[in-house]
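Can you keep this structure in mind? I'll have questions shortly.
For this view, one protein chain was removed and the others were kept in their places.
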């Protein structure tokens, strides 16, 4: 035992054990406080504050994706389905409560005080008039209660992910097969939402979510800051949670699933259960991110849970750098902000003489090709840049998914 | 009437021999220029009985508002506009008969009722018209709007009918008319029973018309009612509310006072913040409103509220049933039986039609998925840009079609060209990207996704977001119609043939050529294959090209019946993945089975719920997830130790 280093396998507190957590929390706090100060000073617009808040939610979804993919090796092409479910769940309450307020105000002018039935009918025809219905579908049974809908934000994706994961992992579906199945799951969900009889207003989706019932006197500028702080809080908490999850023996086991799950199984670990835990936990966190995102976006429709959205999530994580939480957050923030800058017409056109490159048209092409380039030449993504800092000693377990996942088995079904 | 007219004709007979059509019309010009539904019959009978050959044409033009009357002398002409005036044509000879200036003619405008009567008279002529097309048109008119009086002329026209098809159709129409309108019940029943063997839409429509029924209510069931079935109030057939509404409509019960009426009554009675003895502010619940209404109702002469107990009592003392409009029970019973037989046969044919649809959908999925399956099997790589190769193939077809105007030729050019273009694109992609990501399938999946979104956007930038048509040659238009129930478009048959062709071609390549042998070796054991001197790089490249090339062909095929858009690839890619997952990897038969299963399942769900293709897809994906539980490696799975590695 003479040469054993003293730090070997010694349990340490998560934050102390991983300097990136402290740095990430610090940067997050700076961004939030800075944005608040600037917004109060009137130097940045309310819509920019909202964009920031939304970006933080996307970062939260991205680090969840990173845990399930970069650490656990499950390339889920369906995590944005959970994001959307979170949004729909909170949206149901927002829309019901908001419409009830408006209807109550309108009915106050009537000669008779309205009965509860009259209010409910008026609310229902307001909300479901667009799909030709005037009753609350069963799926809105809890929409009158904030507490119950908040429970649904966690419960619905939890149960769905649990069920799906149990079925998929039980039958030992892995690799690209599993990816395709998760894609099928989100496609099924979006197709179902697109129908009018799903009870969630078909392709109209839910709208007017930016108006928070009970906070009417606040104004959007204050509400946007409230959600910025809430999003930052959720991201911080999520970061610490996932840093904890990926540390110690549990983190070691999760990475072992990614690198060789059969071996881990022969070591006596319940691989299926562990995968299910990770898949479900990340799904729930993603749903919470969605529940914070859509009140800032104001509208949600079935297009948001289309398979493409989930693939973009994977793209962000890949560009940011898999297998490190800050990489995923960085990728999500950078790509989504750049994306809205380019597609919003913020980027100047490039005249080539014979043809003018308009970024609103060509940004997607650039993104696609960048993504190919990153996959080919910079598998560590943007996060890999941090390894170039000379004072930094090589990262623990830095054989990341890029080298560690070098397995021919992965390609087998 | 006929006898009367015969008399009339007899009266005119002396003059009739030398009469022209004009003379005939001039005997009673007002009946022509201003006919009524009541009077036109006489005129028509006279015209028909005259036996003049020009009568049918005249009737047709009269019905079509093409007959004009000269104001000066009241003579009738056909006319054609010419500048301000008209050129006149004689109604008998059709020769030009002078010109008129403006406003010298008045157009005959018989009303719809009159035109209908003229039409019936015309049918008699048309049914024996020498031109088969016109006879056909007359038969169609009868089928569209059958009436009892059509039976006689139809029966009369049977004699002398030479066209066997038209003869058959006439006989069938006669049977239909007989089934519906014959006055002899025995003849009707016989005609109806004969219809059981007929699955045409017409026959079933007739049976349904005979079986037309509507709900009825009475205190006791009338003796003479022809009851289809009794209705139980409160069942799904007849909800309680609907039953009570029927009672109200039949005047058997007082209407319920609705909540709106209660509210309006209360509002009308508000005085000083009170309704009767009740303060307005307390009327925020239904119970309070009811109580307040009950309190004021007698004094104000408002109808009393009907209580739930009263509703139940009213319903329970009445009988509800579905009654046939047709009073004769033997007729409806026969129709019921005939419809039952017909529907069984229809169901069988629908099954056959569904099978055709499923096969056609399966061939599309097969074409779309087989390339994917090959590359996945050989290289363990999922190509997310496969859908975009389909799109590239379709756009190649579109471009060829804009350059080569002949559709047949352009299609023949487009197929190999689409293969070449996508083959090249596939090889380029393999060399530039996939090759560098060997053994990293998840990364490959994502990199190809990057290519996919880039290609899609480029297509959007080049061709625009508008859908481009890919027109099939005329000989592929139309459909092979077996009967009213089953049929399939030629284009789908062509796609099926194309799929068969490629199935055969692939089987040939894989089983009979050196390339196929090497591909199979690499699929089963890449390491061993490499040590045997097979160059896996070359195999990978060729396989990828082949898979992509087939995607291009699939693109042309899909473009022929669906629109070509930049997003069309995305519509097929997930289905293609599912086909591969269900079918199993690296096996042509597996993909075929997967495509068959998915196509069949999707069509099956659509059949169960035809209004909702979205639901069909949702169910299909759920089914696939469930299917994977039973057969995680697809229908045709590799077995043995190699499969577990």
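So that you can tell them apart, the chains are marked A and B in the order they are listed, and the count of residues begins at 1 in each.
Rule of thumb we're sticking to: a residue touches a chain if its C-beta (ideal position, glycine included) is under 8 Å from a C-beta of that chain, and two chains touch if they have at least 3 such contacts.
Note that in this section contacts and distances are computed from a predicted model.
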{"item": "Omitted chain (choose from \"Urea ABC transporter ATP-binding protein UrtD\", \"Oxygen sensor histidine kinase NreB\", \"Ferritin-like domain-containing protein\" or \"Peptidoglycan-associated lipoprotein\") - UniProt protein name", "value": "\"Urea ABC transporter ATP-binding protein UrtD\""}
{"item": "Contact residue for the chain not shown (choose from A:34, A:116 or A:273)", "value": "A:273"}
{"item": "Missing-partner contacts on chain A, residue numbers", "value": "1-5, 8-11, 245, 248-250, 252-253, 255-256, 259-260, 262-274, 276-277, 396-400, 403-404"}
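Methods note: only the chains that are shown with their structure count from here on.
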{"item": "Centre-of-Cα separation between chain B and chain A, whole angstrom", "value": "43"}
{"item": "Residues of chain B that touch chain A when the two form their complex", "value": "259, 263, 266-267, 270, 280-286, 289, 376, 379-382, 384, 433, 436-437, 439-443, 445-447, 449-458, 460-461, 526, 570, 574, 577-578, 580-581, 584-585, 612, 614-615, 617-618, 621-622, 624-626, 628-629, 632-634, 643, 645"}
{"item": "Partner chain B, residues of chain A touching it in the complex", "value": "75, 111-118, 164, 167-168, 170-173, 175-177, 179-181, 183-185, 187-188, 191-192, 194-195, 197, 307-308, 311, 314-315, 318, 361-362, 364-365, 367-372, 375-376, 379, 402, 405-413"}
